[in-house]
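All protein chains but one are shown at their positions in the complex.
Presenting chain A:
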């Protein structure tokens, strides 16, 4: 039988980071993925802890970590491992030529396509706001026919933000001439800039509307690849600073990050099986021996010494909601949830409280092993990472990719 050291279930950020950390430790890893994860939906910026309970902004991600409740994944993982995981993530990015900036001691407030600011921890260099903060005059550049990015809306809303109200905004548009066929998204513009001709044409068009030395807010369009080549060429040619905003799906920054991490894993010998629908497991004496995928044709069995369960929450299929109960389908691990499922939701719109359903998930010990209601470890060689963990609402507190990185890393280090 082919046996691997570790089988990672799930190809989102938690699974990718777990696999990365495991290979770094010299383990032989198989990653079973279904779909391409949510990075391309959610984005490539790393939130660690943006908002505390009550919707109060955390002073810094670090300070936020100290204030989370006992059931939060960060409490289980602990500060040293979180720091190590962030360091490890940044190391990979650096090594792959697509470095991230930021650290736990500083919240980075980055512009969004809606003209608001959102708190985060690590961003790619295309979202560096250093020059934006210093500038007295800011250019907001849009593209004709590009949906989901309205420069005048951004300029108008920035005027309402105290730290940005004093700046002068200029709105300019260029026409990428991508009108043929379908609606234009940031992905189309980014692909246009991936090509040499597109980049040259874009530089010419931009030269007509922006002055050298400007700070320019743009949608996430600086190429689809995990590289700063497009950014550097544009900035050199025009003498400007570009700042990408956070935007709607498909997420270009998430696409770059995913491409980079998958490439890193393959380079390091991780076997990746796509379209792997993990349906069940073989457990003997409190240990998982194998997991089984259910294809359209037949079942396939994957043996390993340890397993990392990073297949997401309700959206990814790692947790299934049924009236009055939540099911973890592969190991049938217990998920504590109110039997009255009316209590799962917070019904008030734009509330300052988290969603109860978003906090439902698996309880784990400090090594990320699943626990029963009495705190007893249920499976010795199974480690949980990512959204299937209980105790946090990633969307509310802005902590999703941070928990994914920290828990994926911790799971791999606990093996």
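Definition applied: a residue touches a chain if its C-beta (ideal position, glycine included) is under 8 Å from a C-beta of that chain, and two chains touch if they have at least 3 such contacts; residues count from 1.
In this text, contacts and distances are computed from a predicted model.
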Between "Polysulfide reductase", "Hydrolase", "Glycerol-3-phosphate dehydrogenase, anaerobic, C subunit" or "ABC transporter permease", choose the name on the UniProt record of the chain that's been left out.
"Glycerol-3-phosphate dehydrogenase, anaerobic, C subunit"
Which candidate, A:25, A:87, A:236 or A:266, sits in contact with the chain we can't see?
A:266
Just name the one of A:85, A:139, A:293 or A:407 that touches the chain not displayed here.
A:293
For the chain left out of this view, which of A:138, A:178 or A:378 touches it?
A:178
Identify the residue among A:277, A:327 or A:377 that touches the chain left out of the display.
A:277
Please identify which residue in A:40, A:214, A:245 or A:306 touches the non-displayed chain.
A:40
Even though one chain is hidden, which residues of chain A still touch it in the full complex?
1-2, 30, 34-38, 40-41, 178, 180-183, 185, 187-188, 191, 249-250, 255, 263, 266, 271-277, 279, 293-298, 300, 315-317
